[in-house]
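A single protein chain has been removed from this complex, and every other one stays in its place.
As written, the chain order gives the labels A, B and C, with residue 1 at the start of each chain.
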C-alpha cells in the first residue's frame, strides 16, 4: 500500500536529532511492549509481514504521532484480536473470558535466548532459475498494490542495476495476506541518486534496495 | 516540498464519507477563521502561494490530524507572526503591545463583496512564446524542491500530452518564497491512468493537471 | 485502543478550546486594528448566504437550455460565468468540463483543497479530506462507488487535479424526461456533487 509509512524521499519532518547516551528503553513499559509483541509472535498466528502490515494500516495521523513502541502496542493488540487470541470484550474489561480455556505460553524464559539466536530466516531453496544476474539493467515495476508491499514508491518506474543475487526469499506481498510464502529471487539493486531524484543529486551517490523478482522488469 | 500534503495516490485514509445536508460551517468559529485569514490577507503581506506553503509546513502529524479550519487558524497565526503583524508576546497574552500603533483595517464590510467578485487573477501578459503546444508529448520533470511546488510527486518523470495552453500565470515556486511572480506558461497536461499507476488502471481513464512550463520537458 | 483514547472524550473540550482560541485571536486583531469585525461578518454572510452551489446550478441549467450560452461557456467559462454575476476569489480562471455518455469528469485538488468558490461556495468536508484527495487520482472509480455511483468500464473517467489557479466545474448530463421542466425545477435537480463529478443528475 502507498501508505504514510512509505516515507523515503519525503520532506518536512525536520532535522534528525541524535540523543546522547540513549538508553535501550526510555521507560520500562517500552520493554514490556517489545517483549509482549514478540512473545505473542511465538503463537505463530501471524508472520513478520502481517505484523508490519498491521502497523502500516494504523490511521495515518496516528502512525505519525505515535512513538515506535506505541505503534508496537497498537499492533500487538490488533494482531491478537485478529487472531482470536483475545477478544474485544476481554480487552475492554481487562478480565479473561471465564469460558475460554487457559493456555500454556509457547515461549518460556529458557527458550528466549535460543529463539533469538535462531531467528526466522527467510531464505528458501528453490528449483527455479533466477531471472536476473548481477550487472543486468532492470526497472522497478509501476505497481500500486493496496496491500502490503516492500517496493517503495520512490523507486517505482526507475532504472537500476542488479548488484547481487540473494537466492529465493519469502515474498512479503503474499505472506502478509497469509497467501503463502511464494519464495522469489531477491536481488540488491543499485539506483543512482540522479535516477531517483533528478539532476540536483550528487552524481556519484546511489541508493541500494533489496527487491524481489516480481518487483522488477528487464530495463 | 515532498510533504504529506502531496497525497495524490496514497492509500490508507479509508473511504470517502459524504455528509448529508452538510452546513457551510460546522461551528461559528470556523467561519471566523475563514474570515480572519482572508481579512489578514488584505494587508498583502503574503500571497496565496506563501499561504499554502504555511499550511504545508505544519508538522506532518498535525497536518493529518487537524481539520481544515484548524489548519487555517494555525496558518493565519504563522503568517501574521512571520509578517510582523502580531508578536509572539501579543499572542501569548492576548493583549496588544501598547507601544505598537493601532492600524486601520484595509478590508471594510462594504469592500467584502467587491473584493470577492474581483478576486486575484494569476494570468499575466508576457512577450515570451510558449514552448509547448496542444497535442505535444511532454514529460514532467524529476525535481524535488524542498520549498513550495505545485508539481505533485505522482506525475514526476511521467509522460503526458499537452491539452491546452492557459497563457502565462504567476509561478508558485518563486512566488511562495517572495522571489517574484516569474510568470510562466501554464498548460493542462493529460496523463493516462496507466502511465501513472501501471497496468491495473482502466485503459481509458486519465488524470489532467495544470503544470507550468518549468515543470515540463519535451518527451 | 489503536487510536488515541483521549480523542473521543476530549472532543468537546477540543471544540470549546477552538472557540476560545479563535475568539482570543480575533480580539487581539481587532484591538490592533488589523481586522474589522464587520468585515468578518460580511465575509461569513457572503459564503453562508450568497455564494454556493445554487450559482453553479444556474450555470448548468443555462448551458442545458441555451445552446449559444453553452458554446460560450465551453469556449471561455470565466467570461460566460461572469455573465450570470459569478466571478472572483477561487474562480478567477474557470474551465467547464462536460460529461457525456462516454466521458465522466471528476474534480479534485490533491495538494490542498482548491475548489471553484464562485459557483459552488466553500468545499464540503469530504472534498477536503485526505481520503478524497489521495484516492481520487489513483482510484476514481472506487471513490465514485463511495458515493453510490458505479461506472461501466467503457465510460472514460477524466480526473481534474486542480494544481494551479484554474478551477473546474463539471457540466453534468441532463437526464432524460426533463424536457418540460421549468428552469427552477431543472436547477433543483443539479446538486453540488453533480458539479464536482461525484454524482449524476437524477431524473425527477
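FYI, contacts are C-beta pairs under 8 Å (C-beta built on N, C-alpha and C of every residue); 3 or more make two chains touch, one makes a residue touch a chain.
Just so we're clear, the structure is a prediction, and the values are computed from it rather than from any experiment.
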item	value
Those residues of subunit A which, in the complete complex, touch the missing chain	5-19, 22, 24-29, 31-36, 38-40, 43, 48, 52, 55-56, 64, 67-68, 70, 73, 76-77, 80, 85-86, 90-91, 94-96, 100, 102-105, 107-113, 115-123, 150-152, 154, 164, 166, 169-170, 172, 186, 188, 193, 196-197, 202, 204-212
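As a convention for this text, only the chains that are shown with their structure count from here on.
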item	value
Per-chain Cα centre nearest the global Cα centre, belonging to chain	B
Mean-CA-position distance for subunit B and subunit A (Å)	34
Shared-contact residues (touching 2 or more other chains) in subunit A	2, 59-60, 65, 144
Residues of subunit C touching at least two other chains	130, 138
